[in-house]
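All protein chains but one are shown at their positions in the complex.
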Amino acid sequence: MNLWQGAVLMSVYFPHKKLPYLLVLPQLVITLIFFLWPAEQAFEQAFYQEDAFGLSREFVGFDNFVYLFNDPQYYKSIWVTLVFSFSVAFSGLAIALWLAVMADRVIRGKLTYQTLLVWPYAVAPALAGVLWWLLFDPSMGPIALWLQYFGVDWNHFLNGDQAMTLVVISATWKQISYNFLFFLAGLQAVPRSLIEAASIDGASPFKRFWTIVFPLLSPTTFFLLVINLVYAFFDTFGVIDATTQGGPGVSTATMVYKVFNDGFIGLDMGSSAAQSVVLMFLVGVMTVIQFRYIERKVEY
Amino acid sequence: MIENRPWLTFVSHFSLLLGIGVVALPVWVALVASTHPSSAFGAGEIPLWFGDQALENWRSVFLGEASSGVDVPVWYMMLNSFIMALGITVGKLFISLLSAYAIVFFRFPFRGACFWVIFITLMLPVEVRIVPTYEVVANLDMLNSYSGLILPLIASATATFLFRQCFMTMPGELIEAARIDGAGPIRFFFDILLPMSRTNIAALFVIMFIYGWNQYLWPVIITTDDAYYTLVMSIKRMLAVDQGDIEWNHVMVTTLLAMIPPVAVVIGMQKLFVKGLVDAEK
Partner (left out) sequence: MSDVVLNNIGKTYPNGYHAIPSIDLTIEEGEFIVLVGPSGCGKSTLLRMVAGLETISQGDLMIKGAKVNDKEPADRDIAMVFQNYALYPHMTVYANMAYGLKNRGESKEVIAEKVTSVANMLGLEELLERKPKQLSGGQRQRVAMGRAMVRDPKVFLFDEPLSNLDAKLRVQMRVEIRQLQRKLGTTTLYVTHDQVEAMTLADRLVVLNKGKAEQIGSPMALYNKPATPFVAAFIGSPSMNLLPANLDEQGICLSDRLSLPLVHDHRGSIIWGIRPEHLEVVDEANADFALRIQAVESLGAETLIHGTVDLGVKQEPMVVRLAGPHWPEINSLLWLKAPLDHWHVFDAVTQQRL
């Protein structure tokens, strides 16, 4: 059940010498060319300074990293990433949990509700961004106009907080379906006898939820929290790029967006590579947390 | 639930309907917007009921007579999207079935090393290593090509990981029975393993197809030739004009068209989709 089990032997296997190499070859080749080589280049480039035309470069040691960690813009992007990720994770989890609890309660039409709630998973993040942009477009979006009617001066092209709100809403909208499915599965796995025992003990539905169901759901919740953070970190590039492009200013430029922006728009390859290395390190940490969690889950 | 509490049942249904409404709201507005002439959007607000330009907008976008910023018709980009999505899906399934088979059913020197090289890719989404990957693909002269769109996205270990889990749960006695029945590794793969894993393969196919279809950043970066634009990324090009010049009706038609195939897959194959999703994160 977990990654670290790689060394565990299955007792039964085929006694062939060459065939297995042939079988792993395609994946190894793809991985070497499109993963290890770029990763190696990122590491290498992180220690070089390249001119804007890519004509020459010089070794600068840890300068790129030093520069990065002295750059207030980078801290700003870390802050943006944190605000964005935790907002997406918490609002997505809260809404999905509520809907899942409600769906778990209903007897008729459960599958229909599920169908009508899960489809946004299939919508590309960029498209989700465009859909919500239309609703919040300051000059013609129905929600923006409605907010303006109530005195909120909505313009996400000028107001950084509003831009953040928009991307959070778009990203959350897409992720609710995912969380909903997992919460629903988690709720259905809660043994009925426990709920029945609690109701015989006189616990109200509300109390039952907080004292029995929610604690039993905590592995699912924690797992989803990690998954949602990873999602917000990496998979939401499309949302941001299609709607705000990191703006206004840098108020929605997450760390991943900044790697892209500094590399392809700013052409600062050294800094972009250094940021890639930092991100790889971060993903590594998150992966370990994720697998540690899975390891624990197996023991349950 | 245990007790019969009508008001709680009412709250449940009400919450769910509200949730469905909110989730569907942007698509509703997009649908409405796609039926109006572009002049309707300059007027200061989006009409909230259907207009009369539906057929015309959808036809012109689909056949490409009037998309701004992109020189190829939507049907052509749709084709590209299909090629990319299927290429990624089939490619991933192919290489990961083989490598998972090798890792689970064979013992060979450097097996552990192969395992780690493959599984380390679990950790890094393409977004993180985007710049160097671009350079590698440029070096290989694969910009603006289907192989450039597809191959780098195949380098992910999720599917391998999954098939490995699935294979490891297979009872060892089945392999022994097959060996006694005279099936070698290749026969075993085709006669026993593939048929027994077909639900897993199908479930993964659904998830991978959605993943492939929805790729955005990578196609944006490596395609400069309109002939290789995919539907999802073309939105960026359509929006990359002056604020006032965005043809919202056409953008919305394109957006909806880009959503339809993966959403149809999710709804049509809900069971497989849910299984794939849950398995993928186990």
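For reference, chains read A and B in written order, and residue numbers begin at 1 within each chain.
Assume contacts are C-beta pairs under 8 Å (C-beta built on N, C-alpha and C of every residue); 3 or more make two chains touch, one makes a residue touch a chain.
None of these values were measured; they are calculated from a predicted model.
**Student:** From the touch rule at the top of the page, work out which displayed chains the omitted chain touches.
**Tutor:** B
**Student:** Return the single residue from B:Asp71, B:Glu176 or B:Asp225 that touches the missing chain.
**Tutor:** With B:Asp71, B:Glu176 or B:Asp225 as choices, the missing chain is touched by B:Glu176.
**Student:** Hey, which of B:Val90, B:Leu140, B:Met168 or B:Ile192 is the one touching the hidden chain?
**Tutor:** Only one of B:Val90, B:Leu140, B:Met168 or B:Ile192 touches the chain omitted from view, namely B:Ile192.
**Student:** Would you write out the residues of subunit B that touch the absent chain, in ascending order?
**Tutor:** Where subunit B meets the chain not shown: residues 171, 173-174, 176-183, 187, 191-192, 195-196, 198.
Keep this in mind: only the chains that are shown with their structure count from here on.
**Student:** At what distance in angstrom does the C-alpha mean of subunit B lie from that of subunit A?
**Tutor:** Whole-Å distance between the two chain centres: 16.
**Student:** Touching residues of subunit A toward subunit B in the complex: what are they?
**Tutor:** 1, 3, 6-7, 9-14, 16-17, 19-21, 23-24, 26-28, 30-39, 41-42, 45, 95, 98-99, 102-103, 105-106, 111, 113-128, 130-132, 134-135, 137, 139-142, 145, 157, 173, 176-178, 181-182, 185, 195-196, 199, 205, 223, 227, 234-235, 237-238, 241-242, 256, 259-260, 263-264, 269, 272-273, 276, 279-280, 283-284, 287, 294
**Student:** Under the stated contact criterion, what part of subunit B meets subunit A in this complex?
**Tutor:** Going through subunit B, the ones touching subunit A are 1-3, 5, 8-9, 11-13, 15-16, 19-20, 23-27, 29-30, 33, 41, 43-46, 48, 94-96, 98-99, 101-108, 111-112, 114-125, 127-137, 140, 151-152, 154-155, 157, 160-161, 165, 168, 172-173, 175-176, 179, 184-186, 188, 210, 213-217, 220-221, 232-233, 235-236, 239, 243, 248, 251-252, 255, 258-259, 262-263, 265-267, 270, 273-274, 277-278, 281-282.
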